[in-house]
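Here the structure comes first, spelled out in structure tokens, and everything after it is commentary.
With one protein chain held back, the other chains of the complex are shown just where they sit.
Coming up: chain A.
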Amino acid sequence: MTTAERTAPPDTLTVPASRAPGCPFDPAPAVADAARTEPITRATLWDGTPCWLVTGHQDVRTVLGDPRFSADGLRPGFPFLTAGAREVIGQKPTFIRMDDPGHAKLRRMLTAEFMVKKVEAMRPEVQHLADDLLDRMTAGRNSADLVREFALPLPSLVICLLLGVPYEDHEFFQERSGILLALRSTPAEAKAALDELVEYLTRLAQAKRERPDDGIISRLVARGELSDGEIASMGRLLLVAGHETTANMTSLGTLALLRNPDQLARLRAEPALIKGAVEELLRYLTIVHNGVPRVATEDVVLGGSTIRAGEGVLCMINSANRDATVFPEADALDVARDARRHVAFGFGVHQCLGQPLARVELQIALTTLLRRLPDLRLAIPYEEVPFRGDMQIYGVHSLPVAW
């Protein structure tokens, strides 16, 4: 591609798009505008590469469900959202950046670990962890940072337990996972963080070979189909994905409820609404806010546009989840609506593997928080909440609350 082609005209939409000014719970204003005017539109990536932006609910499902749109990060034209992501995928692709049959083979080694029945059986354990964290957070105090003391440690403890990773090392991998997900990490920083994580998990896999436990890493070792390095890459994916997503849904979800007191009151009055309320928060907030990347493998006509082979496509699941043709009054948070058709976990064969676990964690985290802290409120002015526009996973960097 020539330099001339890579230079964006000044008026094209650039992704990741700036979220300011606008409501911090809504998609970036430029993306929301694009969704209103044109379902499929041209955009430019941060590095000047042109790509397609798909914003409507049906079109997003079509692209994500169609094998002519590849998830293979090594294919020419694949649209990377950050320089760090491009570096990392070139190094060690995991199955989320592969196509079938390679993707299916690796993913199926894990599907049993996250199936609904198995995860449902973990409820008492997750409940116990949630209560424990809140005991500690509230002991002798009436304010705390909800992210640091509850929203992050809960999913972190759970994924460590599942994988068989010692939680004592959480600072090490939380820091690396933060670098991997920061939009402005340089390729060198991202590579270093990736290498350190993979090296750590490779050593862990070796240790499990000698002393197996009943975690996922041990079970992958016991299958004997993957090298320790491959197991480490898979473990890295689960560890990073298990941390930041649920943590940010918990804290941002809490904030969204605090900012919508009628919805909060409704949920407090009818705790049985929690399952639907979690789906609605997933729909309304959609923290994977920069789009799900794909590259066309052949020319495809979509919504009147021809997407050519080798062109990058970003599926904006956040604007798809605000599509008013599917969700009436889509921009309103309504804990009692049926939001199950949301695509917050993606769609197609790559749809989030850990979603049953995310659901159980979110249902327990929010229910326990609301039950135990009836007077929960924000401890800083709303204008001072540090939103995570600078990360691949949206949310808040911290959430000072009082009770």
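Going forward, a contact is a pair of C-beta atoms (placed from the backbone, for glycine too) under 8 Å apart; a residue touches a chain by one contact, two chains touch by 3 or more; residues count from 1.
The working rule: contacts and distances are computed from a predicted model.
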item	value
Which of "Sulfur oxidation protein SoxZ", "histidine kinase", "Ferredoxin" or "Proline dehydrogenase" matches, in UniProt, the chain that is not displayed	"Ferredoxin"
Listed residues A:A71, A:L252, A:L353 or A:V401, member touching the removed chain	A:L353
Sole residue of A:R42, A:R148, A:R341 or A:R372 that reaches the chain not shown, by the stated touch rule	A:R341
Residues of chain A (touch criterion as defined above) contacting the omitted chain	64-65, 104, 107-108, 111-117, 340-341, 345-353, 355-356, 359
